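Reading through the structure tokens given below for one structure.
Note that one protein chain of the assembly has been removed; the remaining protein chains are unaltered in position.
Going in written order, the chains are labelled A, B, C, D and E, and every chain counts its residues from 1.
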Amino acid sequence: MKFGVLVNEGPYTHQAANSAYHFTKAALENGHEVERVFFYHDGVNVGTRLSVPPQDERNLQKDWTALAKKHNIDLVICIAAAQRRGLLDENEAKRQGKDANNIAEGFRISGLGQLIEMGIKSDRLVIFGD
Amino acid sequence: MKFGVLVNEGPYTHQAANSAYHFTKAALENGHEVERVFFYHDGVNVGTRLSVPPQDERNLQKDWTALAKKHNIDLVICIAAAQRRGLLDENEAKRQGKDANNIAEGFRISGLGQLIEMGIKSDRLVIFGD
Amino acid sequence: MSTLHIVNKSPFETINLNSCLNHVKEGDSILLIEDAVLGALAQNKLADNISEKLGEISIFALLADLSARGIGRDRLISGIKTTDYAGFVELVANNERTQSWL
Amino acid sequence: MSTLHIVNKSPFETINLNSCLNHVKEGDSILLIEDAVLGALAQNKLADNISEKLGEISIFALLADLSARGIGRDRLISGIKTTDYAGFVELVANNERTQSWL
Amino acid sequence: MSDEVKKFLYVNRKAPYGSIYALESLEVVLIGAAFEQEVSLAFLDDGVFQLTKGQDTKEIGVKNFSPTYRALGDYDVTKLYVEEESLKERGLGIDDLQYLTYEDEDDDYKEKPSIKVVSRKEMADIMAEQDIILSF
Partner (left out) sequence: MSDEVKKFLYVNRKAPYGSIYALESLEVVLIGAAFEQEVSLAFLDDGVFQLTKGQDTKEIGVKNFSPTYRALGDYDVTKLYVEEESLKERGLGIDDLQYLTYEDEDDDYKEKPSIKVVSRKEMADIMAEQDIILSF
């Protein structure tokens, strides 16, 4: 079965992105497909490569990046939500005249249309938020 | 009277940082002192210089930076909370081996001791959160 | 020796206001800000609980937040006062401590 | 034609579970995850409301979240089932749609 | 599957301005309108406050996005279900909400109201008919 996953909260503050990770991993290990994970609202903050959590805490960005690499999942960060919250890739930084970018490997920035498309193409949509 | 202000949520997602801004501004305009504003939890995200909100929405980071400049307020971002969430200044980026930093003008990163000190030195502490 | 209690969540969605009401002391004040101002609307299902407390404590609602949500001053539970950000500041100054119910 | 309702907030703190219970259909399932698993604890003040619904719908609590909060399987309201992340996936697959009560 | 028309329901349960969910949900609705799916919006619990008239955000200094709801008709988003019990419990009535309309192209472009007040029971029925339920 094809699943779409929507993540509405950032790492650490709420459990949502962590629950979504475990769900996605279990879906893949149980023979389902997860074509895309869409990060919206504060969920975009999952995709920063600048976080440095304490050694004894998990690094959720790295876990997502690794899972995406292993299973070829499309991790999409909403551009509108990302702009508000200061999440940028190299192109966006250039376009907005910003001197730095912070997006992590395995994530890409795109429009809200990708969320709707995910809803249309998936058999099931599962939402994790606050 | 001396006020200390604690901000526990980031910009946009919750109203807390916005309410704290209006409160702080009103306190200063009404003859009180605000020595320090401490940003904790997701509040650290207020201090990113990479956000690009839509033209017709307010830019809360710029408002805080301007208010701090005008009234000489100390805007302190908690280092432990910032590390988890990917908020770095130039020194921290170097120390952590990161290739970019994102802190905005007028904010500085420091330890939780500054929150306790603010509590001790202020006549009143006001907390804004989720 | 009084406390200013600050509540910022809708009392229809979370227990914060209720928990606050369970811990206030006579002479304390409650300031409703952000989504908590929704609780100030007359004839809501919690209005009686709130009115009951008004002899013992003062309740204020932040005007800026009422306006944003389209709630007119004339629609409030009788006895709830309104204030602006400057009044918020004075409430903080005039009470000995603040407690935020987050 | 059934729905899997996913609730992630404590029913002692927010109305989400209550609102969900007000909108479920016979044959639906509710999965409690994150802080919502607190509601599964036997003898809590909402336990009777929850038990009442158990004839009509199924309620599951995520084991990983129960364990994290120190709640043993033997402490749950009778009739609430437990599941792991793989079971969560199957619940999603076996219902026609999911609805998250955020 | 991708050629089917799916039924999308946007569930709004949070008040505006205290958090950004109402605004960012509306942004999804506007983008989603281009995909020619069957779209409905549900307003229950504190979500009913999203539709109040007379919202004035000048003092809090953020954008007033409530006029955007009036544009939904032009995007062919014409089904806004508001739960009656949710209104009542909060001291609100239908007259406290904006009067939103759309032009019905199947009925000589007559202007018709977009908001339909439904009971809790009807709301549950509407939810159970959907393919995709988006809640933020």
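Simple rule for what comes next: contacts are C-beta pairs under 8 Å (C-beta built on N, C-alpha and C of every residue); 3 or more make two chains touch, one makes a residue touch a chain.
Keep in mind that this is a model prediction, so the values were computed, not measured.
Within the full complex, the chain left out of the display is in contact with A, B, C, D. Remark: the omitted chain is touched by one listed residue; of B:10, B:47 or B:129 this is B:129.
On the side of subunit C, touch with the chain left out of the figure occurs at residues 1, 3, 15, 19, 22-25, 97-102. Residues of subunit B in contact with the chain left out of this view: 6, 8, 40-41, 80-81, 111-113, 115-117, 119-121, 123, 125, 127, 129. Residues of subunit D that touch the chain left out of view are 8-10, 12-13, 34-35, 38, 41-45, 47, 63-65, 67-72, 75, 84-85.
Assume only the chains that are shown with their structure count from here on.
Under the contact definition, subunit D and subunit E share the contacting chains A, C. Note on connectivity: the fewest chain-to-chain touch steps from subunit B to subunit E number 1. Set against the Cα centre of subunit E, the chain with the most distant centre is B. Summarising the inter-chain layout, the chain whose CA centre lies farthest from the centre of subunit A is C.
Subunit A and subunit D have Cα centroids separated by 26 Å. Rounded to whole angstrom units, the spacing between the C-alpha centres of subunit C and subunit E is 29. With touch defined as above, residues shared between interfaces to two or more other chains in subunit E number as follows: 17-21, 45, 60, 62, 132-133, 135-136. Shared interface positions of subunit A, i.e. residues touching 2 or more other chains, are given as 8, 41, 80, 125, 127, 129. Listed by chain label, the pairs that touch are A-B, A-D, A-E, B-C, B-E, C-D, C-E, D-E.
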